[in-house]
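Let me give you the structure first, and then I'll get to my questions.
Note that one protein chain is taken out, while the other chains of the complex remain in position.
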Amino acid sequence: MSAPENPAPAGAPPAGKPPEKKPPAPSTVGDVLKGSDIQVGGKYIGWSVRDEVRKEGGSGGLVTSILAGALEKGLVEHVVVLKKSSQYEAVPVLTSDVEDVYASAGSMHMLISNPTKYLRQFQNDATIALAVKPCDMRGIREQQKRNMIDLDKIFTIGLNCGGTMMPYKIRKVTEEVYGVNPDDVRAEEIEKGKLILETTDGEHHAQSIDELEEEDNGRRENCRYCVVKIATNADLACGNWGVMPDYAGKGTFVEVMTEKGAEFLRNAIDGGYAELKVASEPAAEARGKVNSIMLKMSAKTKEEVFVPMQSQTMTDLKKELENCIGCGACRTVCPPCACGTEAKCTAFNDPVDNYDISLFHMIRFLHLMDSCVGCGQCSDVCPADIPLARLYRKFANPMQDELNYVTGMDDRTPPFFEIKLEEVQ
Amino acid sequence: MSEVKTTAASSCASSGEFVPKIVMFCCNWCSYAGADGAGVSRFQQPSNVRVVRVMCSSRVDPVHIYTAFLEGADAVLITGCHIGDCHYVNGNDKTLVKYKFIKSMLNEMGMEDDRLMLRWISASEGQQFAEFVTEMVEKVKALGPSPLRKDGVV
């Protein structure tokens, strides 16, 4: 399925690198499972039974086959797929055609879709399945807390995400750093901390992501300090971290997070879409290890970015915001923002006021203190290139840390809506 | 509806001397009566404060506070009933939650800590009210004009 699946993070050792000398541990134990064997909390390794899906889809095409199964067996009416128009461009599209689902197989690190706001337009009128990055799911959960998205109507497959990249930057990098014609790129993959581009002539071109990031050409900044890499907030958490060499590229690690997730997985097995085996103990450990390495790197970047910001004065903040042209795109794309067209931040913001910091930004800073999911969509769309994600996180980090609140991971009430301070803390 | 009441004629500073402007939100049931008490008892207090009466301190929205600052207030004070005495069961508990967020945000913006204050003052505490106002005016005088105050705003 199409969304970032980052097999190995930048600079991290390869996923599931076995201890030296010892032969690599197997990924799975036991035989192929029956549908009834699937339990909530279970960890499995699976793959599609269809050859072409295994070939096209990343890591065995499990996600694609679960979505296809759910659609064909009527568990959901629609699936959101990413429709590619080039290697660098895709848009989320709602479909009820299973062929569209199969066609969307394959991984993409350079496409940053925003399914949360996309889902909202359907007003909970249909049952929809989709694959999401952890930040997308955090947005969906924040919308659900504000009664805008009904989670009962939505089935989500979370994908591990080590970070995404801005399409236009990667296009430029392809030309300038890789020396490859961007239109010749057929596929991309991240492996052993390197971004590998495969061209139509079958050649592989690799560059270290660390080096790319030194020039600010790698992952988006907010991805570099993101704190949720495995989408444990979705119904299923999939990815290829923890897949041992025996299944590398052929299987997907899946953890069942909810009863609904188990139901969809059973459907995929019983319907003859996918095969699963129980993941071995070392496989699960390897997955956790990749995750913790990624998180450590995030923590390091977070310090690099935010510690200098602590000494920032009001003048710096005014300077950052002086080029705002008041387009409102940051609010339009913001996944947790649930107000709709008439909102406090716009209703009280009058273009006639010439405040140094507009009321719009002041209110948005406050509202996002407890609800910012750090997805970076705001920075992506800002026409004045204001580092909005960084500014929102500057205000959100201390509050969310103090309240021990990780936005969008569970059903906890947003602290700003709490009645008593004790419940907040 | 809230009612705007200036405690004294707001004279425009003609000299270059800094005269702080302070906006104060008072809960109708406790602090506003406290302010009344301070006046009736003729406690000495500076005239820099503009009082806005609200039905409950929890009515004070972040928008009100930010607007006050952006319009040139040097400090914003919120007063309400003591915890447990709220006329509307738990209004002041909610005030505390909001206050926590706004305070944290203003701190991150680089605003001095004393520019936003929350104090519980009951109807009988006229003395405390006058003392609070005096204390805050002194503090703000020491701090100087607010960094959010626009140039040219008197």
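Think of it as A and B in the order they're written, each chain with its own count starting at 1.
In this text, contacts are C-beta pairs under 8 Å (C-beta built on N, C-alpha and C of every residue); 3 or more make two chains touch, one makes a residue touch a chain.
Everything that follows uses one rule, which is that contacts and distances are computed from a predicted model.
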Listed names "Replication factor A1", "Molybdopterin-dependent oxidoreductase iron-sulfur protein", "ABC transporter ATP-binding protein" or "Cytochrome bc complex cytochrome b subunit", matching UniProt entry of the absent chain: "Molybdopterin-dependent oxidoreductase iron-sulfur protein"
Which displayed chains the hidden chain touches across the whole complex: A
Touch with the omitted chain, as defined above, among A:R138, A:R171 or A:R224: A:R171
Interface with the undisplayed chain - residues on chain A: 77-78, 83, 85-86, 88-89, 91-96, 111-112, 117, 120-123, 125-126, 166-168, 171, 182, 322-323, 325-329, 332-333, 340-341, 351-354, 380-385
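Note that in this section only the chains that are shown with their structure count from here on.
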CA centroid of chain A to CA centroid of chain B, Å: 44
Footprint of chain B on chain A - complex, ascending: 312-317, 344, 348, 353-357, 359, 362-363, 365-366, 369-370, 394-395, 398-399, 402, 415-416, 418-421, 424
Contact footprint of chain A on chain B as seen in their complex: 61-63, 66-67, 70, 90, 93-94, 96-98, 100-102, 104-105, 108-111, 147-148, 150
